[in-house]
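Mind looking over this structure? Questions follow.
Note that one protein chain is taken out, while the other chains of the complex remain in position.
Going by the order they are written in, the chains are A and B; count residues from 1 in each one.
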Amino acid sequence: MSKELEPLADPGLPEHVHRKADIDPIAAKRAERQVAVLFALSAVGTFLFIYSFFFIKDDVFIFLPIMGNTNAHQLGIGMGMALSLLFIGFGAVHWAKTLMPDQEVIAYRHELKSAPEDRSEFVKTAKEGAEQAGLGRRPLIKRSLAAAVGLAGLPAVILLRDLGPLPGNSLNETSWKTGTKLVTDPGDRPIKASDLQVGGVAQVMPALLAGQKRTLENIAKDAVLLIRLRPSEFQLDAERLSWTHEGIIAFSKICSHMGCAVALYEQTTKHLLCPCHQSTFDVTRAAKVIFGPSARPLPQLAITIDADGYLIAKQPFTEAVGPSFWERKS
Amino acid sequence: MTARERVAGTVANYVDERTGAAAWMKKNLQKVFPDHWSFMLGEIALYSFVILLLSGTFLTFWFDPSMRHVVYEGSYQPLKDVEMSASYASALHISFDVRGGLLMRQIHHWAALIFMAAIVVHLLRVFFTGAFRKPREFNWILGIALLTLGIVEGFLGYSLPDDLLSGTGIRIAHAIIQSIPVVGTYLSFFAFGGAFPGEVFIPRIYIVHVLLLPGIFLALITVHLMLVWYQKHTQYPGPGRTEKNVVGYPLMPVYMAKAGGFFFIVFGVTAFLGAVASINPIWLYGPYTPGQISAGSQPDWYMGWLDGLVRMSPPLETHAFGHTISWNILLPGLIIPGIIFTGMALYPFIESWLSGDKREHHLLDRPRNVPNRTALGVMSLTFMVIAMINGGNDIIATHFDLSINQIMWFSRIGIIVLPPLAFVITKRICLSLQRADRELVLHGKETGRLVMLPHGEFIEVHEELSAEKKFTLTQHEQPKAIALVKEDVGGVLNPKGIRARLQARFSAANAENIAKPTATEVKELEGGHH
Partner (left out) sequence: MGFISKYRRHKGALPILIMLALTGLGLTFSAATAAPAKNTMTASAKSTIIEEGEEIFLKGCSSCHGLNLEGGAVAPALIGVGAASVDFQVGTGRMPMQDMSQQAMRKTPVYNEEQVAALAAYVASLAPGPRAYTNEEINWERDGNTAEGGELFRNNCAMCHNFAGQGGALSQGKYAPTVMGVEAKHIYEVMITGPQSMPVFSDTIITPEEKLSVIKWIKAAENEPNLGGAALGRVGPVTEGLLVWTFGLGLLIGIAVWLTAKAR
């Protein structure tokens, strides 16, 4: 191997090979006809679109292999549009490929850098302009200008203040208060302990007060999942056990990770699985996280029964529900 | 002069008298563009953008971006009398009660997916061929900006109908905003006008989606194209192609016909997809409510990697002094993507800093000739692909009878182990290909024909490569390692310090190439050698 890397010489552009349509006028005519056919097919597509749009009812279905029952109206206008566009393209490209000149052309790159005279002229002009503005010699103008412009940007930011209210303590509060009845969602029926079988779940909301409407903002914090196990299956400390009632335990349905609804309950394993990022919570251990990215268990709602035997909240949630935030203490 | 020529002449004269257009029209109609299929990937993105503008404008004539509660009264029976937002109801109206509405919705969404896919393959082409080098660094940054904004624009777009799937995505975006330390809760209350979901988010993102971002796109794409126009397109190395010329076809008529035709083809393919493949069937998802969720909820593909990173994150959160920092959200959701995209944007500068190469480049690299860059690219791709696979882990689990837990662990470990492995393998493959090129130049192409020599030996006849091919395979530069100069003759330490050491290290790695054959070597072999 030689030490000097002298490259091979550039042989220049390869010989131009003529196309059939360049040499043979019959081939050229055939290419022209092919282009015309492609454009004509485009027109066919357009007519298919127009016919399907006006004359095919949108409840007509036809059976196609692979696709099954297909809506004829949708297929007609869609394919009509697709064909009308595609064939214009195919025609234009075929025309360019077969009939337009295909001799490669060489153009030369000019140096991007400006000529030295232009560069020095620019520097001179810029310097002169700056001197004429006089900022360098007049620091008072420079500083007061900077201050004014800097301050003038503030209203733009301040105007955004009313985009929304301040969070206040709202993230720590839900509609659940002491004595709030648990009701089914949907249906708003209050629930007795005997309504829920072992191995059953119920989607639950706090009962509405008279005349109150449930908003999506309420649902986003109040949604609760009610699960019934056998009391012996719990592995809870005394306090958390006292938040259950005869094997019924309630958790916030809003995932402590990023807020999706954790409603996927596996009866055999007693695990709750959040379908968004697969955080897995162990119901027997107060929704302790056993897999996945969530860092906190689901908040447990303390429940008991009222005088008529309906399930009620014993107290509000003892922590904020939903995803974490800076001000969250734990 | 024919009648047509006279009319054309009058028009041209009219315009030129008012604008002086003749001069620059003449120059630009003759502009030369190199012709290679891999140069059309950016065009797919450009044309998809136009399709998005056209189909999107159509949709705005019926879409109502309001979150006020309505009861559905349209023709889709399974949602009869269901409570929903006006935006969801209007999207259903477009799908079922406006002729061509569903088609345009589908074309719009397919075009968005193709737009992002085209940007990614275009980015890969530009990266692997080194087209981002001087003088095109700024264009590369514009491209990364377009990629980032495209992801945001797509996310906002499919969130407009306020269905269960996209609403879940907004919930997650909200959690990311809320988790930002110090200002998170304020930002989220300002963005949503209060508690989640609020009543103002959809109208606000509507204006971002149809006015702000498209405007920014138009501006950025215009500058992006103008730079390509002015700096002239790069070209692949080959016979007759140098750093100082462009070989190709003129704008008029060839390029106009081919590029113009390709626009119609991209539009046609998108319309074809809109005709035969269902996308975003919002009526099946149902309206968004925070109390519901579907199994197998994913964002659109270009955000799948984000979802995958979030899913595989370890459950890290710190609680200190009455405050919480959710690393399990910030790391995969903001910090790592931020590092990745910043790194991508700065890459041209990083590469030129490490290699010391400050020259202009208009000839593209063949990826095998720059093994380190190619390996780095494949490594990054591997990272993204593993993240994306994890984003779909539940769909993969149901369809291939696997366990999501196993896929998650595979991804957690794989995303650390597999990218470096991919780097090593790719680099070795590049070096092998270089070796193969060297063999081809020195010994010619194997023809598969066996010949028995008079003394009984069997040889395979090799066909010598043409001069053009030999040139293409050897025209590239092979950088030499920059020697590390720790101190000068006087004993003074190198002022560049650690930078000098890094540069020496990386340039040594860059110089690891199979030496290409020189002219003398080739000449030595010319003479019947097999």
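Heads up, the rule we're going with is that a contact is a pair of C-beta atoms (placed from the backbone, for glycine too) under 8 Å apart; a residue touches a chain by one contact, two chains touch by 3 or more.
The structure presented is a predicted model; accordingly, all values stated were derived computationally and were not measured.
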Among B:65, B:130 or B:392, residue touching the chain not depicted: B:392
Residue, one of A:56, A:81, A:202 or A:254, that touches the chain absent here: A:202
Option from A:84, A:218, A:244 or A:280 whose C-beta touches the chain left out: A:280
Of A:39, A:61 or A:310, the one touching the omitted chain in the full complex: A:61
From B:35, B:137 or B:477, residue that would touch the chain that is not displayed: B:35
Options B:261, B:348, B:371 or B:517, residue touching the unrepresented chain: B:261
Where the missing chain touches chain A, by residue: 17, 19-21, 61, 66-71, 74-75, 78, 93, 97-98, 102, 184-187, 191-192, 194-203, 227, 261, 263-269, 271, 273, 275, 278, 280, 291
On chain B, residues whose C-beta touches the chain left out of the figure: 35-38, 40-41, 44, 77-82, 95-96, 102, 106, 110, 113-114, 117-118, 121, 164-165, 258, 261-262, 265-266, 269, 273-281, 284-286, 291-302, 304, 392-395, 397-398, 401-406
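Just so we're on the same page, only the chains that are shown with their structure count from here on.
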Whole-Å gap between the CA centroids of chain A and chain B: 18
Residues of chain B defined as touching chain A within the complex: 30-32, 99-100, 102-103, 106, 135, 168, 171-172, 174-176, 178-186, 188-198, 200, 231-232, 239-240, 242-250, 253-254, 257-258, 260-269, 271-272, 274-276, 288-297, 307, 310-317, 319, 322-326, 328-329, 332, 360, 362, 393-394, 404-405, 408, 467-468, 470-471, 474-475, 478, 515-516, 518-522
Chain B contact footprint on chain A (complex, rising order): 1-2, 4-14, 53, 58, 67, 73-75, 77-79, 81-93, 95-97, 100-102, 104-109, 112, 160, 163-167, 170-171, 185, 203, 205, 216-217, 219-221, 223, 253-254, 257-264, 274-279, 289, 291-296, 322-330
